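Worksheet for the structure shown next.
Omission of a single protein chain aside, the complex is shown with its protein chains in their original locations.
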Amino acid sequence: MDQIGRSETLRIVLALRRLDRAAEVALWATDLSRDAPSLPTIRGLFAGAAWHEREAAELFGVEFVGGDHRRLLLSPAFVGTPLRKDEVLAARTGLSWPGAKEPGESDAGLGGASSGRRRMVPPGVPDPAVWGDRDPAAPTPEPTAVTDSLVAGRARKRR
Amino acid sequence: MSAAHGSIRLIESACTSCMICARECPTWCISIDSHTELVEDLPAGARDRTRNVLDRFAIDWSLCMYCGICVDECPFDALEWDRVPVPASQDLVEEMVAPDPEATPP
Partner (left out) sequence: MRWLDWYGDGSLYVVEVALACCTLEFGAAARSVSLAAAPGPKDRVAVVISGTVTDQLAPAAAAIVDACTQQVSARPTVIAFGACASSGGPYWDSYAVTKGIDQLVAVDVYVPGCPPTPDALAVVLDQLSGRVGG
């Protein structure tokens, strides 16, 4: 679980259940730094953990030392760690959102929406000033800057 | 046999082009074009007032997942469920209101 916004960590939760007493669950949790998260593998103890570790590795970018490093679900060509909260949904940023138009506005530019209003940004897309339209010479945005701006509604001014 | 939730219909006279349905739709399947026009026949001394005129209202049925959020969200009840299902075709974009090719821009 990506805890960005609360702390710069990934929380890994291990849930163990007894097969003969299914109602009982034991939970362990540990927080790993988002920068280089790494844990030793437990597939030696629980063979079934191998698939969960492979999934966490490819979707969150966690390294399991001694684990199986093959991909499980994503194709070998896929780049990125999609379940991290600062990963942007490319499809949403690429397509133009029908809701970005103001009432009284159309593609053909007939009639005026008041151009003084800031543009609406769809949910799941970071503020263009932070991620999309930013100055290319500026440094890459911090992950928290990206997630903080995923608020939809009118694009906010940078503080 | 048609389901009670076969498709979604626009009541054009109730639509104010507020864009709320287009914004709330999870699959971005609603497209709206509109423009503003000055309201005529105002009382003497009144300030200019504009109203929105709907030019185009289209639903891309290939994206619609029939969730009904647009029906629930419309503040003017301009969208409602219709029993008639959307037929299969080669192009599933339906323009319920299509731009008038003869319209002169204001």
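Brief remarks follow.
Per-chain numbering from 1; labels A and B assigned in written order.
Methods note: contacts are C-beta pairs under 8 Å (C-beta built on N, C-alpha and C of every residue); 3 or more make two chains touch, one makes a residue touch a chain.
Quick caveat: nothing in here was measured; it's all calculated off a predicted structure.
Shown chains touched by the hidden one, complex as a whole: A, B.
Considering the complete assembly, chain B touches the hidden chain via residues 1-3, 26-28, 60-66, 85-92.
Chain A residues in contact with the hidden partner, per the touch definition given at the top, are 73-75, 78, 80, 82, 87, 89-92, 124.
Throughout what follows, only the chains that are shown with their structure count from here on.
Inter-chain centre distance (chain A to chain B, centres taken as mean C-alpha positions): 33 Å.
Taken together, the chain A residues at the contact with chain B in this complex read 95, 97-99, 101-108, 110-113, 120, 122.
Across the complex, chain B meets chain A through its residues 16-19, 22-25, 28, 30-37, 50, 52-53, 55-56, 99, 105-106.
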